[in-house]
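Our next item is subunit A:
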Amino acid sequence: MTTLTKTEDTPSPTGSDAFLSVRDLRVRFSTEDGIVKAVDGLSFDVERGKTLGIVGESGSGKSVTNLTVLGLHNPKTSTVEGEIVLDGQELTTASEKDMEKLRGNKVAMIFQDPLTAFSPYYTIGRQIAEPYMKHTGASKKEAKARTIEMLDRVGIPQPAMRFNDYPHQYSGGMRQRAMIAMALICDPDLLIADEPTTALDVTVQAQILDLLKDLQQEFGSAIVFITHDLGVISHMADDLLVMYAGRAVERGSVREVLRAPQHPYTWGLLSSMPRLGGDINEELMPIPGSPPSLLNPPTGCAFNPRCTYVDTVGGGRCSSERPPLADGRAAACHLPVDQRQDIFIDQIKPRLG
Partner candidate 1 sequence: MLQFLIRRLTGAVMIMFLIGAFTFFLFYTVPQDFAALSCGKNCTPENIAVIRENLGLDKPITTQFWEFMVGIVAGRDFAAGSCPAPCLGQSFASGEFVWDSIMDRFPLTLSLTIGGLVIFLFLGLASGLLAAWKRGTAVDKTVSGASMVLSSFQIYFLGPIVLGLLVYQTGWMENPKYHEFTEDPLAWAVGLLIPWAVMATIFVAQYTRMSRSTMIEQLQEEHVRTARAKGMGRKYVFFRYAWRGSLTPIVTIIGMDLSSLLAGGVVTEFTFDLAGIGRLAVESSVTKDLPLTMGVMMFGAFFILILNIIVDLCYAYIDPRVRLA
Partner candidate 2 sequence: MKLTRSRSMRAIVVAVAAGSLALTGCSNDNGKKDNGKDGSAKKEDAAKQSKPVAYGDAAASTGPAKEVAGAQSGGTIGVYLQSDLSHLDPGQIYVSDAGQFSRLTHRKLTNFLEDKDGNLTVVGDIATDSGQSSNGGKTWTFTLKDGIKDDEGNEITSADVRHTIERMYSKVIFDGPSFVQTWLSGKDYRKKLPDGPYKGKHLPDDVLETPDDKTIVFHFDQPRPDLPQALAMAGYSIVPEKRDTKEKYDKAPAALGPYKIAERKPGKSLKMVKNPHWDPKTDVVRHQYVDGYDFTTTVEQASQTKRLVADQGEAKNFIQFTTSVDPGQIQDVVSDPEVNKRTIKGFQPYVWQMNFNLNKDVVKDKKVRDAITYAIPNKSMIGADGGKYGGELAGGLFAPTLPGYDPEYDPFEKSKTPMGNMKKAKELLKEAGVKEGTKITYAHANSPRAEKQKLIIKRTLEKLGFDPQLKSIDAATYYEQIGKVKNPYDLYITGWGQDWPSPGTVVTPVYDGDLISDGASNYSHINDPKVNELIQQALTEEPEVAAKTWEQAHHRIVEEINPAAPIYYAKQLQLFGSNIGGARYSTESSYVNINDLYLKKP
């Protein structure tokens, strides 16, 4: 269990028992047009062996957050404030050298598109073996053996033969398996999976997700699972963080958030998702409008230009006052909790079926 679910606990989680603890993270990029607030005051925790799902539209800051955890943001154009504590080590102030030791070792990342995430110029084997040699000091031979073992583990047939293949010689699903093998080769304590299955066929997707779950059990890693696909999240995550315009707007356990979502944005996400067994004539309800510009985000609640309940709140609060996100199970909305429940039960749930 993550601390997120401990609604009864003290408001400010210390992160002492969390493996990764992010506190009030702010990431800003300076661009030619101005300052982009990609992440704006984000906090979350992940425990060992658990999976945190982060959902949100593109540009909501979910990928930036995780790149920042690994220190892969461009230090020249971006500023990072807040805390990122991994296993007791503060990362925002860590040296590049220390970060290099962490990456691929203690923290590994799986990327969305395995075709572009592998270099086309080197063999899969070499690319997987590289971090192992670097972090463990293993010889080429040892690294090769370990790589083949990992390839086998992630379900690549004839791994010894495929070791010398180039990425383009692998199928999409195999590449993603290889990517997972690469991420896991050093037994990472934290695995960040950034939309790891988005580029794959649905059937392959399911295999990969199962594989990840199996491996998590075996290796006991914590996982941060980034996606925009709520269906995948329900399958994978323990806890859920919904992000909008660089901020967390709702969090709770997967069950809580998906069964009884409290934020109008989460409602929108759920309503815009087709479901098996749903009425074929039933219309999907996409969220009106488009994601806000992070260069010049709306005042107050960033969701207010797209929110249907601004008038319900009334008094112009939504556009003037930013609703806070309480600790634990919470949603950042000016609607009173009771009213949210009513609206969800009366208006939203019927649509979700």
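Assume a residue touches a chain if its C-beta (ideal position, glycine included) is under 8 Å from a C-beta of that chain, and two chains touch if they have at least 3 such contacts; residues count from 1.
As a selection rule, all candidates are chains of the complex that A comes from, given by their letters.
This one's a predicted model, so the numbers in the text were calculated from it and none came from an experiment.
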Which one of these touches subunit A in the complex: 1 or 2?
1
With touch defined as at the start, can you tell me which subunit A residues reach candidate 1 in the complex?
67, 70, 72, 76-77, 96, 100-105, 108-109, 111, 113, 116-122, 127, 130-131, 134-135, 166, 168, 182-183
